[in-house]
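Taking it in order: structure first as structure tokens, then the write-up.
Note that this complex is displayed minus one protein chain, with the remaining chains in position.
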Amino acid sequence: MKSYIKEKIDTFRMDNENRARLLINCPDQPGIVAAVSQFLSEHNANIIESNQYSTNPKGGEFFIRIEFEMPNLKEKKDSLEAGFETIKDQFEMEATFKYVDQIKKVAIFVSKEPHCLLELLWEWQSGDLMADISLVISNHETSREIVESLGIPYYYIPANKDIRKEVEQKQIELIKQYDVDFIVLARYMQILTPNFVETFKNRIINIHHSFLPAFIGAKPYERAYNRGVKLIGATSHYVTNDLDEGPIIEQDISRVDHRDNAEAMKKIGQSVERSVLARAVKWQLEDRIIVYGNKTIVF
Amino acid sequence: MKSYIKEKIDTFRMDNENRARLLINCPDQPGIVAAVSQFLSEHNANIIESNQYSTNPKGGEFFIRIEFEMPNLKEKKDSLEAGFETIKDQFEMEATFKYVDQIKKVAIFVSKEPHCLLELLWEWQSGDLMADISLVISNHETSREIVESLGIPYYYIPANKDIRKEVEQKQIELIKQYDVDFIVLARYMQILTPNFVETFKNRIINIHHSFLPAFIGAKPYERAYNRGVKLIGATSHYVTNDLDEGPIIEQDISRVDHRDNAEAMKKIGQSVERSVLARAVKWQLEDRIIVYGNKTIVF
Amino acid sequence: MKSYIKEKIDTFRMDNENRARLLINCPDQPGIVAAVSQFLSEHNANIIESNQYSTNPKGGEFFIRIEFEMPNLKEKKDSLEAGFETIKDQFEMEATFKYVDQIKKVAIFVSKEPHCLLELLWEWQSGDLMADISLVISNHETSREIVESLGIPYYYIPANKDIRKEVEQKQIELIKQYDVDFIVLARYMQILTPNFVETFKNRIINIHHSFLPAFIGAKPYERAYNRGVKLIGATSHYVTNDLDEGPIIEQDISRVDHRDNAEAMKKIGQSVERSVLARAVKWQLEDRIIVYGNKTIVF
Partner (left out) sequence: MKSYIKEKIDTFRMDNENRARLLINCPDQPGIVAAVSQFLSEHNANIIESNQYSTNPKGGEFFIRIEFEMPNLKEKKDSLEAGFETIKDQFEMEATFKYVDQIKKVAIFVSKEPHCLLELLWEWQSGDLMADISLVISNHETSREIVESLGIPYYYIPANKDIRKEVEQKQIELIKQYDVDFIVLARYMQILTPNFVETFKNRIINIHHSFLPAFIGAKPYERAYNRGVKLIGATSHYVTNDLDEGPIIEQDISRVDHRDNAEAMKKIGQSVERSVLARAVKWQLEDRIIVYGNKTIVF
């Protein structure tokens, strides 16, 4: 990683060494917020941002994300998490503490078209994506130069459907070697096996070049053109084993008209893809997304 | 029709008695624009607006819409149209002259939910839809009061799939009686038979409450909610015998998030439906839409 | 008020007789959320929605809006509010309980152009604005028919700058007679005196037909046209004694191009005005807006 990017990340880590996020989901019932905020208050936490949602206040599922600051957080982590166990048990919570200075490690997969990768790299070197982009894996050599120029390792692993298993084996090894937190498919045009998807459940973010559930699968711009739509879109979602059916994180669209052929739609759409994927990755880095069933709650 | 609306229409007709639109499509080849504009120029036409499009300048299909003013247009109509026959033949054109002071007659079909009907009536009484809304046909009584208060005849024709044929027979009679130019399905929730659709080919405009081709058919908001989409939309299209597959005129979307259940999406969506349908109807009234295959060119 | 609207309101009130909102602002410090949620929990409140914001977690101003349900709320109101006094004092809070079944009384002021008034009436009769529209006051007779047809009293008070004082005297009397909660200026084109504005501080919502702070004052569409802008907008804000300088509640824009003259911009803009004002009024009815200095927090 280039030194000026490293500096930005180091500064960010220092600025946020006392900052954490608590993510909870549990069956809804009275008293949850009171118990949690009481707990945080007793530990001298200062709440910075708090968002909550309930599928149904009478017996539904409750979700909360609290971002807080706490003096000397580093030394208190263990006692904080241990102390929270009682509340966790009482309300049957799934609860996770996330520490903001633990920068997440990301692997980006890309095929030939570089626009989504480039957007992520651009946001990253501007300091807008606080991630450790640990490696880029591609079945093409196209993006090697730009990736390596930023000090990121680039792995070329040719792929096709006949050697899928071996390819994924190499990819999994690399991801483990770099201890990656999540994977971004930045227009990686190979289908992943159920084994790969299971290995990184809710940890693979894809960008699909259509407004899902319209135009699932291949060649969405051609099909959008043939259907004569007046808007085209892009969708960022977690990957599951049902093609383009995973929990949607973000979507956006752009207007087109009769003058735009499939090629023009593709150009227009690339700009939407870039921003939709960048937003999804940013929210993932900020621990804003909770997957619940086949949907996401984005706080 | 209320007198203040009639006045607006009369004023509009007088202001536009010398204004016409020429809509053409033909195989593309050099010389079309030259021939047409030469012809109009010789007839003292002043071109107000001109839009053209070619699917492919080398042997594709060519489309043009020219709006022009011509002194004493009323007396010249016949000689104008007769004189144009030569050019029409030379370039194998489909060509139509539309006279702006010939206000189009519209029938609106509606079921229970009145929001799209109300938007059209609202735009109409504001003078933004220059139409003769000749009648409203509904399988419910819900909207009778508001429709009749504007001086528009309201026909209640109960409908269900067992009596579809008789219902459509009555509807067709009414449409012929009122000499209607086109039909707007403003959330009319009955399926039309192939016979009805054929009778009014490219003359029935529907609003579908989803971003087509996503969520074709029934209950799109429920299905959008279940899929966890982050955007919902509406689509206005011409009706064909393939459900929700006709040529799309206009689409738009609105942003939703995890807090919006199906009911909330419906509310948000209604606002999109209203504006999408109103735009499509306006373009139809202004002769801006050309249907070509399963697509529209909107000038 | 028409009986079918009254029925909708009555149903809404019954459905929400146990629902309230608590709005708080106070100096930020640790423990606020804990204390408040503890208090609500002890009173068996079920939190439906909660939003908070701090201008600065270290010594800024803290804001929270909590919507909750509480069994037998009606009987508990007094003890609830009395019990909260301790917390209020402890944290130096401004705090208000709002009861959802207490439908707010609204006066709408309008001049000649009816589009914003009509939008509010439309949303209202659809059940989307849960208000008691108690009266409409206008310096023109234009909208009398539509307003009275919905069972709303219409007061015609001619106005000009020479008789401003007498006019406002009559208006104030009417507003007091109807015990109005807040006033909506739905394109009311008279300037209000400082006395009037003071009398209803933060209780007058205006719609200005530009994207403030651009084009403050008269004829914004003409000036937008002359400046050659590519977007026009509308702004809803609370009225203060500085013309068009009050706290902004909501803004939106629409795209225009060189073909749109001032008249076309006005038509396009009216649609933006309608939706921007309707959103602001809805948020006011739902107690979502907190005024802080010259800004709004919209939860």
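In order of appearance the chains are A, B and C, and numbering begins at 1 in each one.
The rule we apply is simple: a residue touches a chain if its C-beta (ideal position, glycine included) is under 8 Å from a C-beta of that chain, and two chains touch if they have at least 3 such contacts.
Every value quoted in this text rests on a predicted model; they were computed, and no experiment measured them.
The absent chain, not drawn in this view, touches the displayed chains A, B, C throughout the complex. Across B:5, B:45 or B:290, the residue that sits in touch with the chain not pictured is B:45.
Residue in contact with the omitted chain (choice from C:212, C:265 or C:285): C:212. Although one chain is not drawn, the whole complex shows that of A:29, A:199, A:275 or A:294 it is A:275 that touches it. Contacts to the hidden chain, counted on chain C, fall at residues 53, 211-215, 227-231, 233, 247-253, 257-259, 294-298.
Chain B meets the missing chain through residues 28, 30-31, 33-35, 37-38, 40-42, 44-52, 54, 57-58, 69. Taking the whole complex into account, chain A touches the unshown chain at residues 115, 118, 122, 126, 128, 149, 267, 271, 275.
Here, only the chains that are shown with their structure count from here on.
Greatest Cα centroid separation from chain A: this falls to B. Work out the mean CA point of chain A and of chain C, and you get 38 Å between them.
Chain contacts: chain A has no residue touching two or more partner chains.
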